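Removed: one protein chain of the complex. Kept in place: all other protein chains.
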Amino acid sequence: MVLLDVENLRTYFETRGGFVKAVDEVSLQIEKGDALGLVGESGCGKTTTVLSIMRLLPSNGRVLGGKILFDGVDMIAIDEEKLRQEIRWKRMSMIFQGAMNAFNPVFRVGDQIIQAIRVHEDITKESASKRVKELFSLVGIDPDRTRDYPHEFSGGMKQRAIIAMSIACNPDLVIADEPVTALDVIVQAQILELMRDLREKLGLSMILITHDLSVIADICNKATIMYAGKIVEQGDIVTIFKHPEHPYTQGLLTNYPSIKGERKKFAPITGRPPNLISPPPGCRFHPRCPYADEICRREDPETVEMKRGHYVACHMKNR
Amino acid sequence: MPHEESIVEIDDLKMWFPVRTGFLQGLLSKEQRYVKAVDGVTFDIKKGEIFGLAGESGSGKTTTGRVILRLIEATGGKVRFKGKDVFTLGKREMKEFRRRAQIIYQDPYASLDPRMSIFDFVAEPLIVHKIGNEKELVVDALERAELTPPQEFFYRFPHELSGGQRQRVAIARAMILNPEFIVADEPVSMLDVSIRSSILDLMVRLRDELDISYIYITHDLATARQVCDRIGILYLGKLVEEAPMDALVDNPLHPYTQALIAAVPVPDPTVEKSKAIIKGEIPNPINLPPGCRFHPRCPYAEEICMKEEPKLIEAKKDHRAACHIVTRK
Partner (left out) sequence: MSMERLNLYTKRLKGFINQYKESKLGIIGLIILSIFIFISVFANYLSDYSIKATEGDLSAQFEPPSYKHWLGTDDVGRDLFTQIMYGGRISLLIGFLAAAISGGFGTLVGLFAGYFGGWREDILMRITDIVLVIPGLPLMIVLSALLGSSFWNIIFVISIIGWTGTARVVRAQVLSLKERPFIESTRVIGAGDLRIIGLHLLPNVFPLIVAQMVLRIGSAILAEASLSFLGLGDPMSVSWGMILHWAFTTGALFSNYWWFLLPPGICITLVVLGFTFVGYALDQIVNPRIRRR
């Protein structure tokens, strides 16, 4: 069952220098139970895509086209009040980048989560408080610590608290933006374990945004690779990692350091990501692509379905 | 590629930072408390070797790097560079040391002077050491750092360059005096993924061509695996294991190393998922547990672990570990 359907989304930012074409004709789908990894480097548009879905763009960001349907609800057309009351946090929640540092230091952690719940649900303080204690148990924090302040929590605990907050209203979809990047190695493994666990227990669907391919391989069942505001490849996780078709994906994977297996011979991708105010004509990756041809410099590639569920946007694969 | 002789010898290095207590506490308790960031670390770096120093936060790895370069005065222990004690060098010898030992920082956005042109920034070491021929040498250094054509970068400023380019500028500046030893403090962790391998590649090639030794400080074992010849694992200021890179990954001896390696995710969905085989997090470095610092989290901890600190002993050929259980075998 398709939970989230994004079609040809276009989000641009208005800046002094011109329009930044941050997200340009992006389409993706989440089915219930999916954990989709949204991968790409900084500036590729992954966070902007997700902010567009949740209608949390900064003031200079505009959704200029496309369709976003969340369980049938038109997320672009729905009015703000309804969005807040019915969708946000109750059906779709988000773990922001660096959220663990966003706790208000003068309020108790438990109280902040209670507040978040009560903004979206009409329940008493006692019920909310009880729920928070249950949530703490669920995420692996001692329930007696709901009355602690943020500075009394370690980094890992804060992240667990943030996760607790994001599932507080039993959402269908949780969007997590770099949820483990700032954590130490072992804590990262603990949090990844927790997320896998919760996904199973609560039947959550997830979008996981990260630049770390190994985290995606660890948790997700599908992956979407973005480059310069466009999706270059999508598919199930094994296909993407074992049979990548797009030169960018291939380049990323070949050079991705791994602690296991053979030491890689570096064959780095030359060049750097383009300026999104005036991206290169044709395929945005062509300046860095070892296989670039005439047509790549002229035309934007169409997305082709290589095999069931595996999509690639590359002229070379079109033939 | 690494030679037999050592170029840097670190001997029982200690770096303790006094903790400033509150006014009352300072009056009431006479004891000065310390954060023992580096507490008795001993290892060697061979000429032409890339030595990894890995650990999580609070392990003391960055502090070790800075103490080796004498950017802060160590509390105890010795650092020998080419046989000479770095901490007792006179002014002139110190200047020589500053020619031979350089650093590359983690943050390419903060490690370049925003008001200096690239040319001036890369040429500065030459001016400090009164070496002429700036233009030629800067061109050389920029080319080696793969910033071509070099002249195009002369009169640009840091904010005009990308993260990867800035890091190359930092490398050019570190290389311009033909150093023998470089402290690389998480040199790629703030760079985009597709750029990382090219910077690491550059570092390794410079080592291959010029026989430079590196200490590669990182929390990322995956990149360490790609570039390091040997690696040491730090935990709360102590070296818990030290071995050739492959040996450490294939056969980690210390329980902490085992936990670290099990926890690192792998970019392959078909292999086993990462596992957290130990619980808890790194404790407060001010109140260290007695005995082995790792014992509260160790699945194998015994009586002796809570009382005595284990020594770093050669458990297998060339493979040292500081663990009572391991040394018993």
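Order of writing sets the chain letters: A and B. Residues in each chain are counted from 1.
Operating definition for what follows: a residue touches a chain if its C-beta (ideal position, glycine included) is under 8 Å from a C-beta of that chain, and two chains touch if they have at least 3 such contacts.
Keep in mind it's a predicted model, so treat the numbers as computed, not measured.
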Shown chains touched by the chain that is not drawn here: B
Chain not shown: contacting residue from B:V19, B:A110 or B:M306: B:A110
Identified contact with the non-displayed chain, of B:E9, B:D44, B:E124 or B:D211: B:E124
Among B:L177, B:I212, B:A276 or B:C298, residue touching the chain not depicted: B:L177
Contacts of chain B with the absent chain, listed as residue ranges: 69, 71, 94-95, 98-99, 101-103, 105-107, 109-117, 124-125, 128-129, 154-155, 159, 162-163, 170, 173, 177
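By definition in this document, only the chains that are shown with their structure count from here on.
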Mean-CA-position distance for chain B and chain A (Å): 32
Contact footprint of chain B on chain A as seen in their complex: 41-42, 154-157, 184-190, 192-193, 196, 211-218, 220, 237-238, 241-242, 251-253, 255-261, 263-264, 266, 268-270, 272-273
Contact set on chain B toward chain A in their complex: 56-57, 162, 164-165, 192-198, 200-201, 204, 219-223, 225-226, 249, 259-271, 273-276, 278-279, 281-282
